[in-house]
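Every protein chain except one is present and positioned as in the full complex.
A, B and C are the chain letters, set down in written order, and residue numbers restart from 1 in every chain.
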Amino acid sequence: MSLLTLFISAAIVNNFVLSQFLGICPFVGVSKKVDSAISMGIAVTFVMTITAAVTFIINNFILIPFELSILQTVSFILVIASLVQLVEMFIKKMSKPLYNSLGIFLPLITTNCAIMGLALFAVQKEYSFVDGIIYAVGAGAGFTLALVIMAGIREELELAKVPKYFKGAGITMIVAGSLALAFMGFAGLI
Amino acid sequence: MAKKSNSLTYEVVKGLWNENPVLIQLLGLCPTLAVTNSAVNGVAMGLATTFVLLCSSILISVIRKIIPAQVRIASYIVVIATFVTVVDKFLAAYTPDISKALGAFIPLIVVNCLILGRQEAFASKNNVGRSILDGIGMGIGFTWVLTLLGMIRELLGEGSIFAISIMPESFNTWLVMILPPGAFLTLGIFIGLSNWINERRVN
Amino acid sequence: MDINAILISMVSMGGLGILFSAGLSIANKKLYVEEDSRIVQIADELPGANCGGCGLPGCNSFAENVVNAKIGIDGCPVSTEDAVAEIATIMGIEAVAGEKKIARIICRGGNDETAKKADYHGIQTCTAAKLMGGGEKLCNYGCLGFGECVDACPFDAIFMTENGLPEVIKDKCTGCGKCAEACPREIIEIHPISNKLFVLCKNHDAPKIARTVCTKACIGCQICVRAVDEGAMFMDNHLAKINYDVFGKHPELPTEKCSTKGLVIIEHESQPTEQISI
Partner (left out) sequence: MKTSAKMIIVLTVIATLSGGILSFWNGITAPKIKENRLKVLKKAISTVLPKYDNYEELKLSEEITLYIGKTLKEETVGFAFKAKGNGFSPDLTLMVGILPDFSALTGIEILEQTETPGLGNKIEDDEFREQFVGLLMGIEPNIAVVKNRKPKNPQKGIQALSGATISSKAVVFIIIEQVKIVQNLYNQKMAGI
């Protein structure tokens, strides 16, 4: 699978949010405004790339040599949680404005299914180091794409006369449903 | 919400409806959408999550005093991950077909926002007894929503419930119900419905 | 189950644990940003729903603002009384019981009171109606009646009556001010609940026009301003206004003198608690 097809398949064809159902919690929570969606997307892509690199190292140099695949889940999530906390502290120290726009989302990322999903799929599909990174960047791009489209639509929704009971999460789900339908059109592209 | 004043029964009941994890708090949506293409999967995922939620609530509410603040999230997550792997291996060993059906979504219970959410919001602030009740309430609340969602999607998507075919042969199945869009639409309508029911109940 | 497999896995997990906890503790020391520890304590007291009712993006920023005293400790409309008390103890100031604020509708120009100058079929929101020549009603200061405030209220504490005027459900309203923001004519004001006396009109037209525009408008006859002592009330371009900090102490109320009953004590008017479904 050439890198480009890998990127496109991760970003669009098998979009992490719309066809694999990963990362729905931030998808509903953060997609109120386009700028917060973009910074959330960047934060997620950034953490995904580091996670892909670190989990590849841990998996291939610690877990497989010692047949510890049972520790896969535990070690990965420990890595992700600590990494996110380190990144948050780092950003908080280095630049306050970046922290204000980006940092508040970082605690949300720890419980983000997309990151853990990415780590597990990369291991399941036995991607090499470079493939893993491209897969992570593609998945991050797909996540950001879905989030930004959703944020754009939801900004319009503010003005629309949404029926009272569907306001908020209900209408978001239905709009996400139609988005998933659209993304299904990409199936078979790769 | 005041922490002390809730009576014990309220702790359990609140998870079922008025603080239902999926419909009201919008937690744990990833497995809710992904796995409920059949009722059996819904039940299995619900019970697996409840087991993990219960065990981790108990353990975390016991050790909450000794965990320093900076390592709080990391240690909670390691505890949850341990229980998840236990469940994952248990299912793979004793019920292989369910494990195959649920596939990658069992390890993803670790990052299920519901569990870490409850630990942060509740188990880390209350004693063991209350956390158990809260865990049971939230778990059952999560399970019945998943099962109902699974039933509806299976009924419309394959014309059967728990693999017993119900719909007449003439009914051509709504393929979309099994696919991702169906999941989003059904959950959206579910949330709308529950808001409406809440509205009627209030006045 | 062989022991050394268990040992290997314990050692490797332990190694990872040490690696990351050491990293975190070093980071904790080196990257320590002096942050007021009270922020974390206050954040724990708050409901954590990040609803934005206090006008700030989320509970952490509310806690931060409370600590550097940019916002009152009762700024969070949704938190309970004992949470406010708890925050006060953290902040070390005595808890001035945050008086419950609620929204008040400063207009009584419903469909019965004002005549219609047009039949509006455009976009059914107040902002749109206001842009299109000031909506349906004759009065260009009064309520437009398309319920944008009802949509904006996150607590469903406001509803439209048949008479085309919004009405606030006292015990549901948390005074978050979302409806006041949403109303393009600023008809809705947020007042402490103990404040009972209002001039329920926003009309600045001259007396002759005001009288034709709406039966309950303040026509600017100044009887009330002359009836109370100096400074309690004042005229602002044909509209009587109350100076609350002075007026609050004044027992004698000139409501019966008002020619169009624009000056009203809210208490008599029964605030409905059950909601008529529209």
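In this text, a contact is a pair of C-beta atoms (placed from the backbone, for glycine too) under 8 Å apart; a residue touches a chain by one contact, two chains touch by 3 or more.
Model, not experiment: these values are computed from the prediction.
For the chain excluded from display, the touched partners among the shown chains of the whole complex are A, B, C. Across B:29, B:71, B:132 or B:185, the residue that sits in touch with the chain not pictured is B:71. Touch with the chain omitted from the figure is made, among C:5, C:118 or C:132, by C:5. For the chain left out of this panel, the touching residue among B:26, B:40 or B:79 is B:79. Interface with the hidden chain, as seen from chain C, comprises residues 1-2, 5-6, 8-14, 16-18, 20-22, 24-26, 28-29. Residue-level contact of chain A with the missing chain is found at 9, 14, 68, 70-71, 74, 78, 125, 187-188, 190.
What chain B contributes to its contact with the hidden chain is residues 37, 66-68, 70-71, 74-75, 78-79, 81-82, 85-86, 89-90, 92-94, 96, 157, 173, 175, 178-179.
The criterion applied here is as follows: only the chains that are shown with their structure count from here on.
Between the Cα centres of chain A and chain B there is a gap of 21 Å. Shared contact sites, meaning residues of chain B that touch two or more other chains, fall at 70, 74, 78, 199. Among the residues of chain C, those in touch with two or more other chains are 17, 20, 24, 28. Across the complex, chain C is touched by residues 58, 62, 66-68, 70-71, 74-75, 78-79, 82, 85-86, 89-90, 92-93, 104, 159, 161 of chain A. If you check the complex, the residues on chain B that touch chain C are 1-2, 69-71, 74, 78, 121, 125, 199, 203. Residue ranges of chain B in contact with chain A, taken from their complex: 26-31, 33-34, 70, 73-74, 77-78, 80-82, 84-85, 88-89, 104, 107-108, 110-113, 116-117, 176, 179-185, 187-189, 191-193, 195-196, 199.
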